[in-house]
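The complex appears here minus one protein chain, its other protein chains still in place.
On to chain A.
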Amino acid sequence: MTTPAAAPTAPTAGSSASSAPVQRRRRLTELLLLVVAWTIGIGANILVDPEQASSEPAHVYRSAAVLIGGSLLLHLVLWFRARYADPYILPIVVTLNGLGIAMIHRIDLLMDSSAGTNQVLWTAIGITAAALVLLFLRDHRRLRQFTYISLVVSALLLVLPLLPGLGTEINGARIWISIGARTFQPGEIAKITLAIFFAGYLSTNRDVILLAGPKVGPVRLPRFRDLAPMFAAWLVSIGVLVFQRDLGTAILFFGLFVAMIYLATGRLSWIVLGLLFVAAGGVVASQTFGHVAARLDAWWHAFDPAIYDAPVGGSRQIVQGIFGMASGGLFGQGLGQGRPDLVSYSNSDMIITAFGEELGLIGLSAILLMFFLLISRGFRAALGTPDGFGKLLAGGLASIMVIQLFVVIGGVTRVIPLTGLTTPFMSAGGSSLLSNWIVAALLLAISHSARRPVVTGPASAEDIAEFEAHEREEQERAELHETERAERAERRRQRQQAAEARKATAESKSSEAQS
């Protein structure tokens, strides 16, 4: 393995002027940006508790070890396994994660809780999972093989919390399972498996869906049977979530469904139809479910005293969150200077308000811009990767993040009703952190295939070696396929022969009998 500095001098760089511009590997860029990310993330952890040198220094050392060690590990894995991966994704994610840990720890100090320790642990688990994904998933296209398995896994994950004995209801939503003393939200992982299913199914059946249906007026509708598995997946997720009373995740999954159909087909009319479904569903839900109606009231009439003081489903959380952000103003109270504990769930669903309060509009905008950059890199990977599956998967994962942020931040700013969802990489919550790290790993893998140069000129020995290794692998796989097919064909032929032989014998016997 050569150093990344050697990459730009590779002969591929000059000789491919005629084709797409060759991306540099940019692993050094990533490393430099990681240093910035550590400074911000660990600096924030020091700032939230200036006296911790005397009180509890362990937290800073632990989070520094996990953030630096973990991201160095991932950096190395990328170097070996996905050299062309996007250099911005990892530093952004590390920064967001570090800021999240700092804020959670800061709220721990106020509330006397220990979510911060948990979050550091789950960061380590998340980073390990991401490293494993990158190590074992040499090519994201392999995931396509798991299209239907993903569907089954998604359904299982979503049903798990409903099982008696395993599922746990917290705050009226039954979306957790408890293993020992720990709780886990399987729905968080389901968003990835569902995205894999949608991407696999849609990339395979795209043409049929697009072209085979009847035309009604100007809109060509897909045949029902072509979309049936999609609707099945959607119904399962929505149905289960309605029973689990988790509005936020339901919106997230529906959004994912609509976004991926649009990404696959480019049919805006279907999006409009989808949104009409949402509207209709929303009206029905608000009439049927008390908690949905309460959410709508808390949204529209947040400053109404009766609703503010309502014991269940009141708007106190929203209003206090807004007060929190407003008290941050332009520059914020400063990390560790505000009172984020006045907002309930300020370290998970409402963490955005805590950041607003302490970092101000400027700091919160910076966080939003980091998310925006992350999402843009996701879409960039989707644009660049040559395979339809990769495009849909990257696009879908990026869309999930957009929708999730819209639901969370739109909720706390009263753009839409507040529903419980985590802020990716920031909110306290192991399942959320784990799943988002896996999303980051998948985006990194896809971005590698998007940015990897297509060899068009004299290739370096390394390129050739890689190409030959790849070729060999493909060759072996093809040979294996061929052998297996030949074997299958052989077996089939033998079976046929045997059957014919039996038939012939039977016929000869019967003819003998006749005769």
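Note that in this section a residue touches a chain if its C-beta (ideal position, glycine included) is under 8 Å from a C-beta of that chain, and two chains touch if they have at least 3 such contacts; residues count from 1.
Everything below uses one rule, namely that contacts and distances are computed from a predicted model.
Trainee: Per UniProt, what's the omitted chain called: "Penicillin-binding protein 2", "Sugar ABC transporter permease", "Sodium:pantothenate symporter" or "Heterotetrameric sarcosine oxidase gamma subunit"?
Mentor: Per the UniProt record, that chain is "Penicillin-binding protein 2".
Trainee: Any idea which of A:213, A:229, A:281 or A:334 touches the chain not displayed?
Mentor: A:334
Trainee: Based on the whole complex, identify which of A:101, A:153, A:259 or A:421 touches the chain you can't see.
Mentor: Only one of A:101, A:153, A:259 or A:421 touches the chain omitted from view, namely A:259.
Trainee: Which residue, A:399, A:432 or A:449, contacts the hidden chain when the whole complex is considered?
Mentor: A:399
Trainee: Even though one chain is hidden, which residues of chain A still touch it in the full complex?
Mentor: Counting only chain A, the missing chain is touched by 46-48, 50, 259, 262-266, 308, 319-320, 322-337, 339, 342, 356, 360-361, 364-365, 368, 371-372, 375-376, 379, 382-383, 388, 391-392, 395, 398-399, 402, 405-406, 409-410, 413-415.
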